[in-house]
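As you look at this complex, bear in mind that one protein chain is not there, while each of the others sits in place.
Naming follows writing order (A and B), and every chain is counted from residue 1.
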Amino acid sequence: MRKLVSIILLGALAFGLVQAVKKIPFGVQKTKVGKYYVERGIEDTGSSNIVTSVVLNYRGFDTLGEVTILFAGAIALGAVLFTGKKRIEREVYPASPILSTACKFLFPLILLFGAYIFIHGHLTPGGGFQGGAIAASALLLIFLGCPGRKTDGRKTRLMESLGGIIFVLAGLLGLAYGGFFLFNFLPKGTVNNLFSAGIIPVLYIVIGFKVASEIAGILDNLFGETE
Amino acid sequence: MVVSPVLLIAVPLLLAFIAPLCGKAAKYIPPAGALFNLILSVILIPTVLKSPMIVSIGGFPPPFCINLFVGPLGIFFAALISLAGFLISIYALSYIRERAVGKYHTLYLLLLTGATGVVLTGDIFNLFVFYEILCISSYALTAHNAHWHRHGTEAAVKYLIQGSVGSAFILLAIGMLYGFFGTLNMADLAKHIARAHSSVLFIPLTFFIAGFGVEAAIFPLNAWLPDAHSVSPAPISAIFSGIAIEIGVYAIMRVVFTLFGAPLSVMSVLLIVGLLTLLVGEICAFRQNNIKRMSAYSSIGQIGLIVFAFGLATKSGITAGLFQITSHALSKILLFLTIGYMIYSIRMKNYPDKYVTEIEINSLNGLGKKMPLTSLGFAIAAFSLIGFPPFIGFSSKLLIVKAALLKGGIYAVLMGIALIATVIEGAYFLKVVQGIYFRKGEVEGIKENNVFILVPFFILAALIIFAGIYPGILTKILNSSSGELLNRIGYIGRLPG
Partner (left out) sequence: MIFYIGSFALVLTGLYIAAAKKNLIKIIMGLSLVDTGVNLFLISIGYIKGGTAPIFSNAAIPGKTMVDPVPQAMVLTAIVIGLAVTALALSLVIKAYYHYGTLNVRKIKELKW
């Protein structure tokens, strides 16, 4: 019965979606905002990756909100799983030498790759969120491959908060210098250089650290077991 | 030199990021943030009433960057949110004192920030982002202390499932609008929509109403509300009922009026939906034994009345709806806070180790003598919600009746039905008030002596009575706010270029 009703409702929904989408042209140049960004992006922001300039400059406020959502998610997860008791140490079996050696070998490389991705966010595909997620995957590898080692919860929390604080402070500095919140107040430099695009690389490095520590904190919380 | 309204969002955000580092002092951060916002928004009101402020973020000309649109409506909501947030956070200073305390205060401040962002932004995707901040903190706060609170967990799971389906619909609608018109700025979108053929607009509009309707708890999307509002701790119930669902209504109205120009068919549907929500809410409330669940259903009813008033789509109707939002926010917050204090006192005496957030109506019997101030606060809130003079609820309901009669015809008949629902509301609240004052109960050794909890009661009760006697103080800002919603051309015209 429940299935039948949901199928009927979904059928109606599908009909509506098709009706709406028939009117959206596919695969053609159409949007004025997007066109403006592609044409003016380099001049305005100095970042050769236009997606990055949209994410951090034109629509930087969204990104601040996004960072806040991740922060809220991490805090919320901690609050839901909070038990107020000391964590019990699970009985762990040492991983096989191959696994643990491979983890130790790969760990710095993955971290380096993550850092590369978020430092070069304004030049190549990628950015703070992607790089942070990659770095966090290195930490996940350590969680899995080298049982008993984990991140220090207090330090990841400090990192999360610092990341958010720096982001908002950068915005406020922009307000003080340029009159606009999140104004790009640093020199834009030469396009395609590492030191270019003003506050974009700074913000992306901050976001990278913040995302990595947040995801590591989430993983740590999910691993943690109390009686 | 005018202060930038962007500080209304930036400063609470900054404080929210600082809060986890503060340890035990974290509980003083939400009141500080809310007080800052309250002062700033009150300072900004005169400027905004003269002409709305457009604040570009990032320093590019709109529509190429996100901009805040701080009109009378936005600043009115921002002031209401920060006032409510301030009073509730003072109350929570001593009410929330066990288990995950620090995280509670951070999430609470994030909730306020999200709500403020929703009402101030002028960009539809940015609105969605802030709306999500609001939702995620709400899910988590519903399940506050989930480890000791099985009902809280269950309610939060329900809320999260329904809420995230709603969010998906909003995002789909935003994507469609972007596909049609290639812009996300609300003024720019409104300009394009005014020229577009109405057949392409039907689906996005439906999706928006369905998506935001989950948060606004309009019928039939309100299944989560009675659970979430009744099982969460009292300050959370208060902020949900007083602010969160109103934000849902705000978002619907902003989309319907400003973006889509309030087509008559949609407004009629909203009117009927509002009426149904009102009837369903009040009838369900009448049948409850649990005091918080009853108040939660009463919130559904009040939201129905608000949507009904907006559905009239006249200036007087919208003003009345906004007035009703104010009156519902103040009264319902006072109601939930007083109930919360009663539950807290009874619990502390009978079973201090258990984590209890709900109680049967009968258990409140006889509290009138033991907790006179709290009971008085409860009675004031209940009378205001029913609509007795001289409380603020009377003025707002009177305005709605006037607006409906002004429109005449079928609307007057529908208003009659709405008034029947109000009578039901009166019946169940009076039953509780009678029980508190005139029935005998087993409440011995209960005292009220916590200043931090009593002060918000005084302020809220004073506001309810004052605004009830002098409704004129609100009329000016509410009139300009309803003007802002109706004057779509003016909203579009604010867009430079």
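Everything below uses one rule, namely that contacts are C-beta pairs under 8 Å (C-beta built on N, C-alpha and C of every residue); 3 or more make two chains touch, one makes a residue touch a chain.
It should be emphasised that the depicted structure is a prediction, and the values quoted were computed from it without experimental measurement.
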Absent-chain contact - pick from A:51, A:111, A:141 or A:158: A:51
Touching residue (missing chain; options B:55, B:90 or B:136): B:136
Option touching the unshown chain, where A:69, A:170 or A:206 are the choices: A:69
Contacting the left-out chain in the complete assembly, out of B:60, B:77, B:125 or B:260: B:125
Positions on chain A contacted by the hidden chain, ascending: 2-3, 6-7, 9-10, 13-14, 17-18, 21, 24, 26-29, 31, 33-35, 37-39, 41-42, 48-51, 53-55, 59, 62-63, 65-66, 69-70, 72-74, 76-77, 80-81, 123-125, 127, 129, 191-192, 218, 221-222
Residue ranges of chain B at the interface with the undisplayed chain: 125, 129, 132, 136, 139-140, 143, 146-147, 150-151, 153-158, 160-161, 164-165, 167-168, 171-172, 174-175, 178-179, 184, 223, 226-227, 231
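What we mean here is this: only the chains that are shown with their structure count from here on.
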Euclidean distance of C-alpha centroids - chain A vs chain B, Å: 31
List of chain B residues in touch with chain A within their complex: 4, 6, 10, 13-14, 16-18, 20-21, 55-60, 63-66, 99-100, 103-104, 106-107, 110, 113, 117, 121, 123, 125-126, 129-130, 132-133, 136-137, 139-140, 143-147, 153, 156, 172, 176, 178-180, 182-184, 200, 203-204, 206
Complex contacts: residues of chain A adjacent to chain B: 16-17, 19-21, 23-24, 30-34, 36-37, 44, 57-62, 64-66, 68-69, 71-73, 75-84, 157-158, 160-161, 164-165, 168-169, 171-172, 174-175, 178-184
